[in-house]
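Of the protein chains in this complex, all but one are displayed in their positions.
Let's look at subunit A:
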Amino acid sequence: MQPMDPHGEQLRRLQALTDSDLARLDVDELLEAVLERVRDLLHVDTGAVLLLEPSGAFLVARAALGLEEETRQGVRIPFGRGFAGRVAQERKAVTIAEVDHGNVLNPILREKGIRSLLGVPLCIGEDVIGVVHVGTLEPRIFTAEDAELLQLAADRIALATRARMTHAELTAASVLQRSLLPGLLPEIPGLELAARYVPGGGGDVGGDWYDVFDLPSGRLCVVVGDVVGRGLNASVAMSRLRSAMRAYALVSDDPSEMLRRLDEQTRHFEPDVMATVLCAVVEPTLDVARVSSAGHPPPIRAVPGHPGELVEMPADPPIGLTRSRRRHTTMVDLPAGGGLVLYTDGLVERRHESLDTGLQRLMSAVVPGPAELVCSTVMGRMIGNHQAVDDVALLVVMRSAAAVTGGSLTLVEPAEPRSLRVIRHAVRTYVEALGATPAETADLVLAVGEACANAVEHAYGPGGGTVEVQLERDGPRLTVTVTDTGSWRDPRGTNRGRGTTLMYALMDDIRVDRGLGGTQVVLTTTLGRREDTA
């Protein structure tokens, strides 16, 4: 056994501590544990760690020993001023033999009766990330050897802190990213939605996102975007852009107008952010989408019986770059059984491969079908078993194939005025597919519209409810059942009750069952009888 000098032994204890025992501690626990060791090592009375804020303008107390007020009061020292500020600015050890008003800014240090101070910077390479200082209640001249020891401890603290902060940032970014992706996609009759998000390799989260929400107008808004950059900053910027898009969607339902406003907001409030965004607004009739791109790759359009095709549309400049002259909106037809595939570039970009090759592969991977199946087929063909380098976001919007075989149609909608238009469209599409004449279609749509309007107006209290519409065909006979689960009350006001008169005039037969559990209206009509006059 070799004789050991006491300092060397204590230093080894300090090193051993930071290497293994502290591995499981978070930043604050680690800093406190190290401060305790430093206190024993240097025989001092107080110790404190201050970390530089992301802005670089202030040092904030993060851990303290014998000076707990520092952290409790959230002491902030301007960079370059006071004792800690000087240490950070000069990036070297600073000693104060006799504390006075001139050399120490922080009143806590003076009130505690600290007489002498030694501080060293926490550095990672050239960057200062904070300051650690120790103090004594008796006057003391700190030696160069003391400073060297404290600097050794500081270097350990700096590395461990940076590693833990990076880890915390990664976790925060990942949590933020996942919390902002819509958990449940909205249910729209006649439309299927499916989505995937996969963070890129390297453990760093990027700024990709997708969003789907319905609008008060009955339209559906679909957004896919990609903020340039990685990590927590990109995720936070993404969350702001996502919220802004939602807000602008309430102001305008023209996608190019939404993107224009988003661009304006970003250039004003977040001049460092750049993003590409694709926005599509699907009409309540579901047969048309209006699409606008801010520097984002165009969507793939799926058409039954055809390979996927790239939507031809102008690419306007990305968000946050420069004031663009005019943004464009392109109309895209969505045939029954077809749809749109939106994605971020992580899906199609490969090293050593042109973007065209990736897009070609994507187009051939898009085969119309149920949205979930389209999604998994695309992910399987495009990503397979590879770890994607970049984030991948994928969003598939498919129209259901029309029930042209004459099967039944069931719709369940909120009993609200805005549902009427959606129901009318679904009924019109259904009976047209059965071969009804325009006049027959108009009669049936009006009769069903009236029955549903009755449920909307009279079935429920303020809590609301749903209205269910079921269409069944038996040869030329068509039966429509409109059901609510509310309690009927008689219409109020003048000029009411006309809707019921209309229904009787338009249909062969009307049966109304009012029970405790709700009201059921059964309308029957026969197709192919009425001479077309329309």
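In this text, contacts are C-beta pairs under 8 Å (C-beta built on N, C-alpha and C of every residue); 3 or more make two chains touch, one makes a residue touch a chain; residues count from 1.
To be clear about the criterion, contacts and distances are computed from a predicted model.
J.: Under which of the names "Sulfate transporter/antisigma-factor antagonist STAS", "Putative ABC transport system permease protein", "YciI family protein" or "Ferredoxin" is the non-displayed chain listed in UniProt?
T.: Choosing among "Sulfate transporter/antisigma-factor antagonist STAS", "Putative ABC transport system permease protein", "YciI family protein" or "Ferredoxin", the correct UniProt name is "Sulfate transporter/antisigma-factor antagonist STAS".
J.: For the chain that's not shown, point to the residue among A:Pro307, A:Pro417 or A:Gly464 touching it.
T.: A:Pro417
J.: Which of A:Ala48, A:Ala153, A:Leu259 or A:Ala453 sits in contact with the chain that's absent?
T.: Of the candidates A:Ala48, A:Ala153, A:Leu259 or A:Ala453, A:Ala453 is in touch with the missing chain.
J.: Which listed residue, A:Ile77, A:Met258, A:Val445 or A:Leu471, touches the chain dropped from view?
T.: Candidates A:Ile77, A:Met258, A:Val445 or A:Leu471; residue touching the omitted chain: A:Val445.
J.: Residues of subunit A in contact with the chain that isn't shown?
T.: Contact residues on subunit A toward the absent chain are 216-218, 417-418, 420-421, 424, 439, 442-443, 445-446, 449-450, 453, 456-457, 494-496, 498-499, 501-502, 505-506, 533-534.
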